[in-house]
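Some chains have been omitted; the remaining ones sit where they do in the full complex.
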Amino acid sequence: MQKTAVFLGRFQPIHNGHLKVIEIILNEADELIILIGSSQYSHSFNNPFTAGERISMIRRALKENDLDLARIYIIPIPDTNDNRIWVSHVVATIPEFDIFFTNNPLVSRLMKEAGYKTQNTQMIDRDRLSSTAIRNKIYNDQPWESLVPNVVATFIKKIDGLNRIKDIGKIELKL
Amino acid sequence: MQKTAVFLGRFQPIHNGHLKVIEIILNEADELIILIGSSQYSHSFNNPFTAGERISMIRRALKENDLDLARIYIIPIPDTNDNRIWVSHVVATIPEFDIFFTNNPLVSRLMKEAGYKTQNTQMIDRDRLSSTAIRNKIYNDQPWESLVPNVVATFIKKIDGLNRIKDIGKIELKL
Amino acid sequence: MQKTAVFLGRFQPIHNGHLKVIEIILNEADELIILIGSSQYSHSFNNPFTAGERISMIRRALKENDLDLARIYIIPIPDTNDNRIWVSHVVATIPEFDIFFTNNPLVSRLMKEAGYKTQNTQMIDRDRLSSTAIRNKIYNDQPWESLVPNVVATFIKKIDGLNRIKDIGKIELKL
Amino acid sequence: MQKTAVFLGRFQPIHNGHLKVIEIILNEADELIILIGSSQYSHSFNNPFTAGERISMIRRALKENDLDLARIYIIPIPDTNDNRIWVSHVVATIPEFDIFFTNNPLVSRLMKEAGYKTQNTQMIDRDRLSSTAIRNKIYNDQPWESLVPNVVATFIKKIDGLNRIKDIGKIELKL
C-alpha cells in the first residue's frame, strides 16, 4: 500500500534544513506533497516571495539535490484566516494523504481534532537554519548563501530579492 | 534557453483530448505548467471534483502515459471573479513562463492585453472529447469510460463520482 | 441520551409546511436547530427577507403554535459559495447534532461524504406549500395569507414586504 | 443651502442619454456625484470597461460638453453582493448628499428603506440610447458612434474596445 506524506511550510525561502527534512520523509513515504502555506502573500518581510517564486526555488533545489520529482507534488495553498475551515480547505486542495508533517502546534491541533495523523519534523540545526534567520541576515548584509541550496541563492539574486527584502524591511522593521 | 509553457483547463475531469494536447506541448516546450482553473469549486455539475481530486487524476493519467513528471508542474488556481486582476493573480502563483495555451477567447484577450504570448490548443475530436460531454454521459448513464484514461475512470468510480454527478445533476439540471 | 436534530431551510418566508415538519421533528428529537441558510442575502426575489426578519418570523410562528422555544435554536448561516468547506463551516457554527434534515440532494451528499447522518423531510402538500409559490402569489396579487401562520402574514405586511417583493420582481422577473 | 445630487450608473459606456440627464440634474443641484457602480468588473459583455476606463470616458465627455468639472465628483463603487449593507457601503464612500437619482427599483427601495430621498431620472430616447443597445451594436458591427460623445467613441477605439467586446461576446452570447 502506497504511503503519502504532507510537509507544510511557507518556504520563505526554502533552506538546507527544509531539504534535509524532505530527504528524511522521502525515505519513509512513497509520495510527498510539499504544501506551500500563506501562498497569497508576498512582498512583506515575513513573506517576501510570491507562490510562483517559491515553487521555482523548491523545484530547482529538489533538482540540484537529485531528488525524484516524480514522487513529489508542490502545491500552493492560501491562508483562510478562519481556523474552523482550514482543514477542509487543505483536504479539498491536495490528494489524499496518510500523515501530515508540521512543527506548528496549532496546525497539529487542527489536524488532530479532524482525525488526521500528524508528526513533528526533525529540527535540523534550528538556530542557524530558519527562513526567519535568513531574511534577517539578508536585511543586515550578513552572509546567508551557505544556508540555502546554490540554485536558491542564485535565483534570489536574479529576481533582485535582496533589495526587495531590504526595501520592505525598511518599512516593517522600523514600525 | 529553456522554454516553459502553460496549459490552462478546469480538467473536470481530464480526458484523452487533454492528454493529447499535453503530449504535443511537451514536444515543443522544456517544461509544462498544467494550471487547474476554478480550483476552489467542487460538487457542482460544471465542477464536480475538488482541486485535490483533479490533481490526483492528472498525475495518474500522466504516469499511465509515461509522461515525464519531472518536466511538469500541476498547480491549482482559484478564480478571482475580477477579470482586472486575474492575470497578475496567475503570474504571481506560477513560475515564469514563455507561452500560454488556451482556447478561451477571454483568457487569451486578458493575457494579450497584459503582454503575454498566447496560443490556441489543437482541438482533438472536440465533439466527443470534452469534459462537458463526459459529465452529461455520466448523468445519462451512457458509456464514457473510453473517453478518459483508464486510471481516471477507475479513480472516479472509487470516489463514488458517478453518484456525485447524478445527485448534483438532479438539482442543477432541473432548475 | 439527548438527541439533537438540524432542519435547514431559507425560510423566505416560513410557511405552514415548515411548521408541520418542525412539529414532526420535535416529536422525535429532544432539541432542534433551525438553520437559516443563505443568511447574508436579502432584497432579491429568491431571498426577499433579511436574516433578522426571518428569525423574527420564525420565533413568532413557533410561539403562535405553542412550540417549546426552550428546545429550539434558531441560527443564521451565510452561504460560503465554496461547497468544499460548507460542511465544516456549518459544523463550527452550530452545536453538536445527531441528524440533519434536508431535501436538497447536494446538501445531503456533502453531509454524507463528511460522515453525517441525513434524512429527507416529509413533503407536506408541496405544490401549494412552498416559499417560491408564496412569493409568486404575492408578486401576482393572488391570495397567499392562508399558507403561512397568521403572525407571519401580519409581520410581512407590517414591514412593507409585499411592495418589496413586487419592486424586486419587476427587475428580476423581467430580465 | 448647497444641494448635492447623486447619479448612479454603470456607464458601460457613457452615452448621450447619460449626458442629458447629467445636464438636467446640474440645473437643479449645486454639486453632482456621478457614482460608477459595479466598479470592480470589467472584460465581461455587460461590463466591458474597467473603472479607470469609465472614469476617463466620463471626464472627456463632460469636458467636451463644457460641463463644470468643479461641481462634479466621479467616484467608483464596487458591488457588495449583499443588499443588506449596500446602502451603508455607498454612504460611507461618498460625500453627504440630498437626493439620489436612479431608475433601478431595487436601488430605489434600498435607499428609501434607509431613509434617503430618491428620484427617477428622465428616460431620454430609451430604446435607442442605452449602454446595452450600444454594446449589442458594436458586437453586431452596426453603427453606434452617434449614440455616444465623440471623445468616447475615439477612446473606445483607441483602447481596442471594439475587439474586446467582440471577443467576450463570442464566449458569453454563445452560452
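Per-chain residue numbering starts at 1, and chain names A, B, C and D are given in the order in which the chains are listed.
We adopt the following convention: a contact is a pair of C-beta atoms (placed from the backbone, for glycine too) under 8 Å apart; a residue touches a chain by one contact, two chains touch by 3 or more.
Here the structure is a predicted model, which means the values were calculated and not measured.
In this structure file the full complex is assembled from 6 copies of one chain, 4 of which are shown.
Note that in this section only the chains that are shown with their structure count from here on.
Using CA-based centroids throughout, the chain positioned farthest away from chain C is A.
Checking A-B, A-C or C-D against B-D, more than half of the residue-numbered contact pairs recur only at C-D.
The geometric centre of chain A is 26 Å away from that of chain B, both derived from CA atoms. Between the Cα centres of chain A and chain D there is a gap of 46 Å. Annotation: 37 Å between the Cα-based centres of chain B and chain C. Chain contacts: chain C has residues 84 touching two or more partner chains. Taken together, the touching pairs give a contact graph of some other shape, not a line, ring, star or complete one. The set of touching chain pairs reads A-B, A-C, B-C, B-D, C-D, using the touch definition from the header.
Taken together, the chain A residues at the contact with chain B in this complex read 39, 42, 50-53, 55-56, 59, 63, 69-70, 73-76, 78, 91-96. Remark: chain B residues 82-84, 104-106, 108-110 touch chain D in the complex. Only residues 40-44, 50, 163-164, 167-168, 170-171 of chain D touch chain B when the two sit together in their complex.
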